[in-house]
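For this view, one protein chain was removed and the others were kept in their places.
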Amino acid sequence: MNPQFNARIKKAVVDKKLRRAVQVATDRLRIKKADAMTKIDMEEWRERGREIREHVVSHLDYYLAQLADNVRQRGGQVHFCMNANDAVQAIKNIVQTHHATKVIKSKSMVTEELQLNHALEQDGVDVVETDLGEYIIQLAGESPSHIIAPAIHKRREQIAELFSQVANQRIASDTPSLNDYAHQVLREKFIGADIGITGCNFAIAETGTICLFTNEGNGRMVTTLPDVHIAVMGMERVLPSLADLEVFMNVLPRSATGQQLTSYVSLVTGAREPEELDGSREFHLVILDNKRSHSLGDPDFQEVLHCIRCGACLNVCPVYRQIGGHAYGSVYSGPIGAVLTPLLRDDPEAADLPYASSLCGACYEACPVKIPLHDMLVKLRARNVERGHTAPAERFAFQLYKKTFTRAKNYRVAIRSLRTVQKWFMTNGEFHSSLPVLSAWTKTRSLQGMSSQTFRERFQKGLVIDQISTQISETAKRRGVDGSDS
Amino acid sequence: MDQTVESEFLQNVAQRLGRNEPLRATPKRISLGAQGLTHSHLPESLSESYTEETDVAFNAAVFCLSLENVGGQAKVIARNEIPAILSDIVTRHQIHSVMQWKDALLEHLEIPSLLHDRGLDVYTWGEESVVSKTRIEKAQLGITSANYAIAETGSLVVIGNHDQGRSVSLLPSVHVAFVPLTRLYLRAQSVLQELQQQRMPASVNFITGPSRTSDIEMDSTIGVHGPKYVYVFLTDET
Partner (left out) sequence: MQVSLFITCLVDTMFPQVAESLVHLLQRQGIKVNVPMSQTCCGQPAFNSGYFEEAREVAKTWLDAFADSEYIVTPSGSCGAMVTHDYPILFKGDLKRLALISKLAQRTYDWTQFFVDVLQIEDLHAQANLVATYHPSCHATRLLGVTDAPYRLMSQVRGLQLVDLPLADQCCGFGGTFAVKMPEISTAMATEKVMHIAETSAELLLGQDMGCLMNIAGRMNRMNTKIPVLHLAEFLDRASSGIPILSGERRV
């Protein structure tokens, strides 16, 4: 500690009036509104967050090597895995070496990507998710529908039903009863587990530390009680130093849950020290590529690796709001899922996800590291066009669009012809609701026809003259309108 | 670990980034951590009351309010208040089993003897060479003295070692920490800096209020796995 600071403290603490001073300060703070303390200039911090993520991702080779060295220095084992299969195999090997039968997990999206639970269960291993939301969906046999709140789609009555079945007795559906039941069941699982598996919010390269942000405390349980701890991370989740962690301690919880800080931030560096009496005795870090590297060096998509999985883009997305997470049919949902999934998974279903966006830009606005998700969605659509993945009718339509709109003359002719034919498809100035193609609009929304004259036709005929201006000033009138055709 | 897998992995990353082989030299940074950023609007917005002489009091006040905001309780106490405080907590939470760190400050404050005097079942971490999981599971109250406290967020920072079990601040449903004011900082930055200057401990936990979850219909509730109740007593004893 800074000696001057220490001296000041010493001076202050001998002051008999200290406690009175605290009271005075407290009262002042209360008046000044304590919530001022929780506020930061988010713009400034977002920009710094972006800068740090950009730096790490563009030097990922250096930082991954540094991370691995430091983890090993602290007695940990590092497993680099090119794909999901390799990662599952690496984890299975650890489980088998320890003859482990009971595995507990804290929330990890990357293990969802591996479908790890299923793989371990096939080997007869009892795998229990311990995050309350994850536990609920595990009982329901479902997958998470939100990065941060995996059981957001479940109603309390459904949860009570699930718990009651497992408990073989009626569990009430109020939050405290459900909570108490989960606490009791999972506590037994924590105590008896052989291996704990966690994800990794960030890995600090300079110290070989993995950081877990949790609220429930299960992350701490999973890393404290079983003898073996396996942390699984997407290869991009690195930060250079502890100093950088401070930035993300400020932006991650605020973006994810609106908290100033989560209840727990756990920094785990290797296995327990030899003199320690609790904590895991063995530490493994699984580093997964799984096609993440395909986005490296790609100017259009590298930024997707800046993501810190806060879920803020899901929370603000009007599409996610209407359809929920499962509709995306992928591990990652919402705007980040619509971008990330087609980059990690090259199949037609994934290729369609970027269309599930109105491109409103709310995701970009909310992103704590400023990933231009709305632009990336468009670029992924362009990739589909380039690869010939779009429908022939659509391609034809845009060919026609190009022909029509590249010359004003073609445009005028097209408008005139459409205006002539539109009345055949209309009643009371509105298009029929059953027309092919147009019905995608008209089934649920009325659509009026084109105006009898376009603006430019009226303008050229001199019909667009403001009466008021004319009255006010003759000069204004002379200067006012100047149509130019080219 | 298979060395070839690792080098192929890193080689691929390097190549994708346009390098022939993985970068070995430390890359230059344009900014480091939160350097130069404006933190929360304190103490600037209260500059008239924030002076060097009173900053400990100020930090303590910020700590207490921050912890209260997240559902914990904190207070600056005098030594003679401790028996009543402990007695109150033990009664309120119907405590009969306690687990505590083996800690100089706790001993100095005579916490262990106060607990024994009340006839409680007390387990002191580090006194036995093996920890029995069932034994520590029983404790309803965990008593620690945090390594650091952070005013801005109302956080405790606990480091695991032989005498400071990770479980003590985790398993019991009530967590009580006695923290010397000398270990109180305004911001996490100072704590992270101190950690950087030493060999990184195997376990560092920032604890901010009680355990909580919003996983049931986004209804925020406390105490699903970790302690439901967090009490912090700041003291000028060291």
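Per-chain numbering from 1; labels A and B assigned in written order.
The criterion applied here is as follows: a residue touches a chain if its C-beta (ideal position, glycine included) is under 8 Å from a C-beta of that chain, and two chains touch if they have at least 3 such contacts.
Since this is a predicted model, take the numbers as computed values, not measurements.
Put simply, the hidden chain is in touch with A once you look at the whole complex.
For the chain missing from the display, the contacting residue among A:126, A:194 or A:365 is A:365, taking the whole complex into account.
Although one chain is not drawn, the whole complex shows that of A:109, A:323 or A:426 it is A:323 that touches it.
Residues of chain A in touch with the missing chain: 318-319, 321-323, 355-362, 364-365, 375, 378-385, 390, 394-395, 398-399, 401-402, 404-408, 411, 415, 437, 440-441, 443-451, 453-456, 458-460, 464-469, 472-473, 475-476, 479-486.
One rule holds in what follows: only the chains that are shown with their structure count from here on.
Spacing of chain A relative to chain B, judged by their CA centroids, is 28 angstrom. Touching chain A in their complex are the following residues of chain B: 1, 5-6, 8-10, 12-14, 16-19, 22-27, 29-35, 37-42, 45-46, 49, 52-58, 60-62, 64-66, 69-70, 76, 78, 125-126, 129-131, 133-134, 137, 152-153, 155, 160-162, 165-167, 170, 181-182, 188-189, 192-196, 200-219, 221, 223-227, 236. Only residues 1, 6, 8-14, 18-19, 21-26, 28-30, 32, 34, 36-41, 44-45, 48, 51-52, 55, 58-62, 64-65, 68, 74, 77-82, 86, 130-133, 136, 149-152, 154-156, 159, 175-176, 178-179, 182-183, 186-187, 190-191, 206-209, 215-218, 220-221, 223-225, 235, 240-247, 249-250, 257, 259-273, 275-279, 287, 289, 293-294, 296-297 of chain A touch chain B when the two sit together in their complex.
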